[in-house]
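Okay, here's the structure, questions in a sec.
Not every chain of the complex is shown here; the ones you see sit where they belong.
The first chain written gets the first letter, and so on, giving A, B, C and D; residue counts start at 1 in each chain.
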Amino acid sequence: MATQERPFDLLNKAIGRQVMIRLKNGIDIRGKVTSFDAHMNIVLDSAEEVDDGNLKSKLGTILLRGGNILFISPA
Amino acid sequence: MATQERPFDLLNKAIGRQVMIRLKNGIDIRGKVTSFDAHMNIVLDSAEEVDDGNLKSKLGTILLRGGNILFISPA
Amino acid sequence: MATQERPFDLLNKAIGRQVMIRLKNGIDIRGKVTSFDAHMNIVLDSAEEVDDGNLKSKLGTILLRGGNILFISPA
Amino acid sequence: MATQERPFDLLNKAIGRQVMIRLKNGIDIRGKVTSFDAHMNIVLDSAEEVDDGNLKSKLGTILLRGGNILFISPA
């Protein structure tokens, strides 16, 4: 591709930092990125399900399958 | 294929510019393209969810998974 | 395969011409084909969303992901 | 596979002939096969959407994406 920067650079920079992930099913997950792979599978520490910005439930460490992701946003 | 210009050329020209992206779930996202890859994963700066052209929520920088996209339009 | 003509020939001939595209979600998009690729990703100029043949909204230039397409018809 | 005849032979024999195609979304399309490829993408001439065997709308020539097909039947 013709871009020098690439989408996964955003994930690289997010290692050790907080992100907000919107899933395809409309659920928002917040947490600190520990690792990711080429399928966008992501491990989050201190993950939380949030609803309109409010904490809904604490999930702890999770491995999220990339295929469920709509978008990822650095917090 | 037999065309000289190719669909991804549109994304190349959109780098640094505003686009409107309609998602499969009917949501419209507006933002400035920073990078993209062959899966149409796209990083948008100053992304916003819009509803009938009106701002619904500010998303900041997002990495959007290409598989969720219906179409992309330069603003 | 055993056919000499192939489905993508229809898209080749459609370059620079008007097509009507029915999407899987039932929406009809009309526009002039600028380019396409092997995934049936298509760039349309002067694209319009139409409803029962009537203009619903103008979309301008769009890059449509092939996976959303039900069928394409030269106008 | 152990069969000598193969499913795509049915499509080969259908070139230049009328078929009825049932789509996954329940819609029936009738038309004359012009070409097809290994993804079961099919070009139909004089295509028509039919409902319980009755003409619902004329579609003209269409390129139908194979992934939408439930089954194809020679008319």
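Basically, contacts are C-beta pairs under 8 Å (C-beta built on N, C-alpha and C of every residue); 3 or more make two chains touch, one makes a residue touch a chain.
Every value quoted in this text rests on a predicted model; they were computed, and no experiment measured them.
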item: Copy number across the full structure, from 4 displayed chains; value: 7
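Assume only the chains that are shown with their structure count from here on.
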item: Whole-Å gap separating chain B and chain D, where each centre is the average of the chain's CA atoms; value: 34
item: Centre-of-Cα separation between chain B and chain A, whole angstrom; value: 19
item: Where chain A touches two or more other chains, by residue; value: none
item: Touching residues on chain B, where the partner in the complex is chain A; value: 8, 12, 15, 23, 25, 29, 34-38, 41-43, 47, 59-65, 67-68
item: Complex contacts: residues of chain C adjacent to chain D; value: 1-3, 5-11, 24, 40, 66-67, 69-74
